[in-house]
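Here the complex is missing one protein chain, while the rest keep their positions.
Let's turn to subunit A:
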Amino acid sequence: MARYRLEICKGEEVRFISHLDFMKAFERALRRAKIPVAFSEGFNPHPKIAFASALPVGVTSACELVDLELQEELPAAEVKQRLEKALPPGIKVNAVNRCHDKQPALMAVINRSEYLVRVQAIPDAVIHYQLLQEAIKSFLGKDALVVEKKTKKGLRERDIRKGVYSLRGWLEGNDIMLEMVLQTGTEGNVRPEDVLSGLISLGLPLDKDFARVHRTRLFSV
């Protein structure tokens, strides 16, 4: 058995794919690439592939992290090369590294993500630089900020402020650009759309439905 850590991209072509289907697509590419993935024991063996964090539908990423276990040792460069040929449009592999067998699982360590969000004002509204900066300032100045979150059980109110570590904004033509670092993982996960909801509640007329969200970095602190 040999462990590898991969960094992959989820591009434009696949941004509307759910996390589960994205994982499936990746798994199929491994099979097409004839990379000998190891399987779990038991009645329903499943391939030993672990993603660090789930990407919501509509979100692209430059840096998804995946841990793989293979049945046999292969040079990392070969894994990368074979996979590159088999991946569907929109999924790319940036890096493959052989890692220590004792390295902790990705899921357990990754707890922050950085996002870049491109969004516009709702039709007929204008957002100028001043307004944007004021909203961000007031956002960061709060101790708590409660937004409505969609969950499996319907709409829920939740305080997201503690999960927002940084937030910056600027304008690019008609677009509003936001860069943010957010809590990621099973505990206190905050989504970029939650931050947009927060800004909207503070008076920024953002057209949240059409925001383009891109994850630029996954890390642990």
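Simple rule for what comes next: a contact is a pair of C-beta atoms (placed from the backbone, for glycine too) under 8 Å apart; a residue touches a chain by one contact, two chains touch by 3 or more; residues count from 1.
Operating definition for what follows: contacts and distances are computed from a predicted model.
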| item | value |
| --- | --- |
| Absent chain [UniProt protein name; select from "Acetolactate synthase", "Radical SAM protein", "Ion-translocating oxidoreductase complex subunit D" or "MioC protein"] | "Radical SAM protein" |
| Residue, one of A:P75, A:P88 or A:G203, that touches the chain absent here | A:P88 |
| Residue, one of A:A2, A:V37 or A:V109, that touches the chain absent here | A:V37 |
| Chain not shown, touching residues in subunit A | 13-14, 16-18, 20-22, 24-25, 27-32, 34, 37, 39, 43-45, 47, 57-58, 86, 88-90, 209-210, 212 |
